[in-house]
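Incomplete set of chains, arranged as in the complex.
Chain lettering (A, B and C) follows the sequence in which the chains are written, and residue indices restart at 1 in each chain.
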Amino acid sequence: MAHTEHRACIEACDACAAACDHCSTACLAESRVADMKDCIRMDIDCAALCRLASGAMARGSAHVQAICALCARICDACADECGRHEYDHCKRCADACRACAKECRAMA
Amino acid sequence: MAHTEHRACIEACDACAAACDHCSTACLAESRVADMKDCIRMDIDCAALCRLASGAMARGSAHVQAICALCARICDACADECGRHEYDHCKRCADACRACAKECRAMA
Amino acid sequence: MAHTEHRACIEACDACAAACDHCSTACLAESRVADMKDCIRMDIDCAALCRLASGAMARGSAHVQAICALCARICDACADECGRHEYDHCKRCADACRACAKECRAMA
């Protein structure tokens, strides 16, 4: 069953989406928000892909591999960007992105 | 921090979205799919609302209360429909919907 | 047929989602980005609701009225915030939000 088989990756995607959404909001609240533009943009993209991938896996979509491959790539980019910043929310987001990229790559 | 404060409800929404997405696919695979039309439709609506609510909470949206109120209502409707069927995926989905509705109501 | 009946509101939601998404990115690129935080947050919420409402109408969801009622409310809030700023992208976004709120209110 798709739902059970894919559980680890679904949970990694959900955790990553939440970390990205939280990071985007936290970046907007920083005094140096002007330095965080790329991070906010990446967070928005990454959260969208992670939620789409999570749903595709839960439905056992025929396109799970291609979707997870793209999700891994966008998680990598978001981890790279978040990894450049010292804020806790960025560090936690980078960790969530790397964990999600790893699970998605195993699926793809 | 929005992300941490809302964690229980975010996790209930994510679990409910996955249960609904899985239930819709499993309903489509049943031999009595013609009896499962309303269930499939409810599952699709409920998964969409749960993922939107999850993201709104993670971002600490100004509209969290109104969104969670609507999510609770749609979870109730999905739980009622899934509760009419004997399939395991329907029963598990109804449970996830009820748990999510309860968390969303506490937030709203 | 849901799809045809709801066409005007679906198109208003799609146009509003695109205007909000564009406005959020354009706000991030402004030198006064620190003044645009609330606008960016509203844009993200509003785009999410508009896309969800558009899909619910296209599917002829049983929850169209409640979803469109919430969408109208969030469009109003986004129009108010965007209406405070002089940027072209904010003005166009406010117009799209008002048009969408009107269509959604007629549906609700």
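Assume contacts are C-beta pairs under 8 Å (C-beta built on N, C-alpha and C of every residue); 3 or more make two chains touch, one makes a residue touch a chain.
Since this is a predicted model, take the numbers as computed values, not measurements.
Q: Full complex copy number, with 3 in place?
A: 4
Keep in mind that, in the parts below, only the chains that are shown with their structure count from here on.
Q: Considering only which chains touch which, how would you classify the arrangement: line, ring, star, complete or other?
A: Per interface graph, the chains form a complete graph.
Q: What's the distance between the Cα centroids of chain A and chain B, rounded to whole Å?
A: Spacing between the chain centres: roughly 21 Å.
Q: Which residues does chain C have that touch at least 2 chains other than itself?
A: Counting only residues that touch two or more other chains, chain C contributes 41, 44.
Q: Help me check something: in the complex, which residues belonging to chain B touch chain A?
A: Per the stated touch rule, the residues are 1-3, 10, 14, 17-19, 21-22, 24-26, 47, 51, 54-55, 58-60.
Q: Write out the stretch or stretches of chain A touching chain C in their complex.
A: My answer: residues 24-25, 28-29, 31, 33-34, 37, 40-41, 44.
Q: Give the list of chain B residues in touch with chain C in this complex.
A: Within the complex, chain B contacts chain C at residues 41-42, 44-45, 48-49, 52, 55-56, 59, 61-63, 66-67, 70, 73-74, 77.
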